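Here the complex is missing one protein chain, while the rest keep their positions.
Chain lettering (A and B) follows the sequence in which the chains are written, and residue indices restart at 1 in each chain.
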Amino acid sequence: MTQRAGSVLTQLRYRYFPDHLIGEILTKRWIDNAIPFLALLVAIVVFGILLPGFLTLNGLSDLGRQFAEFGLIVLGLTIVMISGGIDLSVASVYTLAVLLSLICVNVEGWPVGLSFLAVMALGVVCGSINGYLIGYLRLRAFLTTLVTLIIFRSVYDIVFLRTSTAIISSLSDSDLWTFIGEGTVLGVPFTLVVTAVIAIAWHIVLSRTRPGWRLTAVGGARRSAYNAGIKVRRTVCAAYIWSSVLSALAGFLFAARIGSTGADTGVGLEVSALTAAVLGGNSLGGGRGSVAKAVMGALLVLIVTDSLTSFGVSGPINSTVLGCVLIAAVFVDMRFLRNRDRWLSKVYVSPAYLSLPPPPSALDPTSPYALNDKLRSVEVIGLGQIEGPEDVILDRDDNLYCGTRHGDIVRFFGPDHSRHEVFAHIGGHPLGMAFDRKGDLLVCIGGMGLYAVAPDKTVTKLTDETNRSWLSVVDDSRLRLADDVDVAPDGRIYFSEATVRYEQEDWATDALESRGNGRIVCYDPRTSATRTIIHKIVFANGVCMSRDKQSFFFAESWTCAIKRYHFDGPKAGRVETLIDNLPGYPDNINRASDGCYWAALLGMRTPALDLALTMPDFRRRMAKRVAPELWLYPNINTGCVIKFDDQGRIVESLWDLGGVNHPMITSMREHKGYLYLGGVSNNRIGRYKIPDADPNWTGQDDYWGQAQ
Amino acid sequence: MKLRMVLAVALGLVFAGGALAEDKGLDNHAKRDPYYEKLKGKKVLFVPLAMGFDLTEGWAAIMRRQAKDLGYTFEIRDPNWSTDAGTRAITDAIAQKPDLLIVHNPDLQSYAKLEQRAVQAGIKVLQVNLETVNPTDSYVGADWVKVGLIEAQALVDHCGKGSGKSGKVAILEGQPTAASNLYELYAYSHVFADHPEIQVVADQAATYDPAKARAITETVLQQHPDLCGIVGNWDNQDVGAGAAVQAAGKSGQVFIVTSGGGSKTGCDNITKGLLSEIVSYDVPLQGDALNQAIVELLLSPAKAGAVQTTYFTPLTLQTKDTISPRQCWTLDDLK
Partner (left out) sequence: MIGALKRAYAAFRGFDDETGSAPMMDGPLRPNALLDAAPVALSLADVDNLTQHRGALLCSSGSRLLGLAPQGTSLTASDGGAFEQPVTFVAPGPSDSLAIGLDGRGVLILEGPHAGKAIAGAGGQPLCSPTAGLFVDADRLIVANGAEGRTATDWKRDLMERGATGSLWLIDLSTPGKTATQLGKNLAFPTGLAHAADGRVHVSEAWLHRILAFKKEAMSAPQAVLSDLPAYPGRIAPARDGGFWLALFAPRNQLVEFVLREDDYRRRMIDTVDPDFWIAPALSSGVSFLEPIQGGARKKLNMLKPWSPSWSYGLVAKCGPTMQPLRSFHSRADGAIHGVTSCCEFDGKLYVAAKGSGRIVAVDLADTGAHDP
């Protein structure tokens, strides 16, 4: 009793709580930015409440001015980090730039423009030194920039001592200089505008242009980038130059704002900048980073340190907090982000609750499923010549077509099928097939969509996308696993997509999940429109037109059911369950010559898995803790073909117990008295002589009438 | 007769009672009430160079004591030696609109504009001991030129004409752009210009860091073993120089003069022979002066920046012969 109550609870919880969304959201590319963004929001809200002046115009404007300088440095460092390096010397270059700006403007009295050029030149020189040593001489980035950090700093100390009196005693009265330091553009600090423009420019460079892509490529995999023809050394060198130039610009802006410098200027800035860059989500390992991340990280660090100072937190503690944040960010970067894919693949799997009644026994000799070995003695076609004929089909000339996992459609020439040729090469694994009225072969290609191959071997893509559902987090407009196809009398093409959450090679993970991830899609060749018509099918599989010309059957594999959808007639738009509680998982469905329908059972149900389907938590833990090779699977080592009539009664079943010839039967096609058998992981096609079948019956005639 | 006696006594008692109920002396409401009322609830912010060393801790202790006593708030924003953090702290402080901002300036420029902005925002600014080029409502602290003159003169007395010494001296600067540094440098050059026998063999910045001071001094001593004197910016920095001199075994030879807040530590350094002479600007005295300035500024009806005052705190000389326990303060004395 309590167990049942528990199972009802489990059922409700798994029906209404969208576990799968967590994994889907975490898989999104923008999730990288979402975490620092959330942290930023939290920081803004928390400090906004705690600090009265924080969110005022004045407070924001001050933050903006500080950000203008700090953000540029973090951006520079980010560029270097994306290229796979690190630049500790940013702080010293910045300090030197502050000093040079003050000497130029205050002491020498140069025009602001000339001073600016001088400072930029300084940035280029410093960056070139780093870039040459690291990019061309291949020195270690960390040590090299640590050394230049010290050298540039020493230069500063020496020059500063000589010029300190001059800097203090002569002030510039340039309006432009004052404007750079204190001016606003439409209420926004000028320096912030400068930084914003630069940040947007860099965003475009990094995300939309070749140099940006090259930079990312070099950081991601230096060797591969080199092999791809990218000038790695030049790219690395350029990254350091840009980093120093941006730091120098930051120094120039600081000089204009403060008008002075001191022995402490820029001390420890490299740590703050590094913290910001890593906190924003830029990877220390290179290859992953963006302007948005740099901006968010810089803001976060500024807000935290500013706020701590405002709270009266003493300096050393403030530095300690920053250090801890850096360690935490680096830890996240190392442990979480690097193993993200592996970790995500585990979180992504979110099993659903699925309760199946006890299966009908195949051991009972009176059952329509009674075991037999009829299929063990079938003839074998193309043994070892093909791999993975998921579906088979025959044309009016007795030629036999099947797909292979190498992306070919192979044609065996009738009537003996001893010779074969590659009929068409499409690239993806061809799955379900059907002939339309014209004799074009329609093929579902796993991972690619719906294609048509004309008798003259021309391949046409019919569709590879459908309408995007509003509430779907995963992009369900792309066709991931088009599975089986059939054509309505009016030419509309209905095909199934097994799952929108997994690629073809991960179909078993979808079985573990047993969630309504599949759908039936309709492609109308008259309008070339593609629309999803049935959602939430638990692994949509075989599709076969009923002879009533207004409905079709489809297999819902993991629920072990065959259903019927009415596309026309009085029940149009309705789905009915025709057969449920099959002893195995139905795959393709095709017509039989006696008015019935064949369905392949790709594997058999096992009590252990049936039980596990009612325990989603158990399966989730299994997915996390046990290697996929060791997961509990549907037993697909035993194949079976069943025949059912229009009312859903099982008429007959054909077995190959133990799966000697056909471990997994995914498809069967009747043609002139024979049944041809395909299996997605087989290396052969089977041919079974059907006793008492019409020796002249073909699918084409049945669908489209006698050939003219 | 008897009746008159009784009456007289009774009357006397009545008068006496009346006299008891009446005030003797004056309440001074007119002055006391506005004084205490006005001070209550005022907000004072202090941005030091950093906390954790004798000067700022000393001032803060004294200022905090009075704040507690008079009921205004006194808060510290510690930028921990970072000018950048200091500018943030001040901009932040401006946003918080305190009644008085007390600033300890790292150099003559950095905070100058910000202080101007604070004044424009109606916040009175009191600069303490280290000023900027722009005067604000008040400056309380040492007259650095005078400090420099005293120091330089001490060196001249010790190493100059008639002393029989080499006349070689080294200058240990503090933070190159700080008020103390630049004003003292002026004083040195001014004095040494009149004494050509004084030869400045080194002039480097130790940036308040005793380790740096020690390193610089070690180098100078190697190049000039006959060094006669060192003039430094700050006692806490120049103990490093003293240590280097002692390590070189030239304690008697090299005369080290510097300035400081007159704390017990400074006195101890003189006793230990690390320093020869400290020009003390007497932190407890400065603290009292600050407190007085704080009250004046908080009570004054004048607008921020309208009146600019300067108070140069008195200087005392500390040498081995003059120091006594009374002159040397510890933080506990001030709390």
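What we mean here is this: a residue touches a chain if its C-beta (ideal position, glycine included) is under 8 Å from a C-beta of that chain, and two chains touch if they have at least 3 such contacts.
Everything numeric in this text was worked out from a predicted model, so none of it was measured.
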item	value
For the chain not depicted, the shown chains it touches	A
Residue of A:622, A:650 or A:690 in touch with the missing chain, whole complex considered	A:622
Per the touch definition above, residue among A:303, A:612 or A:654 touching the missing chain	A:612
Touch with the omitted chain, as defined above, among A:180, A:410, A:642 or A:664	A:664
For chain A, residues in touch with the removed chain	3, 343, 346, 387, 508, 604-609, 611-612, 615, 618, 621-622, 624-638, 657-659, 661-664, 681-684
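Just so it is clear, only the chains that are shown with their structure count from here on.
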item	value
Cα-centroid distance, chain A relative to chain B, in whole angstrom	64
Chain B partner contacts - residues on chain A that touch it in the complex	52-54, 56, 58-59, 62, 66, 157, 160-161, 164-165, 167-169, 171, 181-182, 254, 258-269, 305-306, 309-310, 312-316, 318-319
Chain A contact footprint on chain B (complex, rising order)	50-52, 75-85, 87-89, 91-92, 94-97, 106-110, 112-113, 133, 173, 175-178, 181-182, 185, 203-205, 207-208
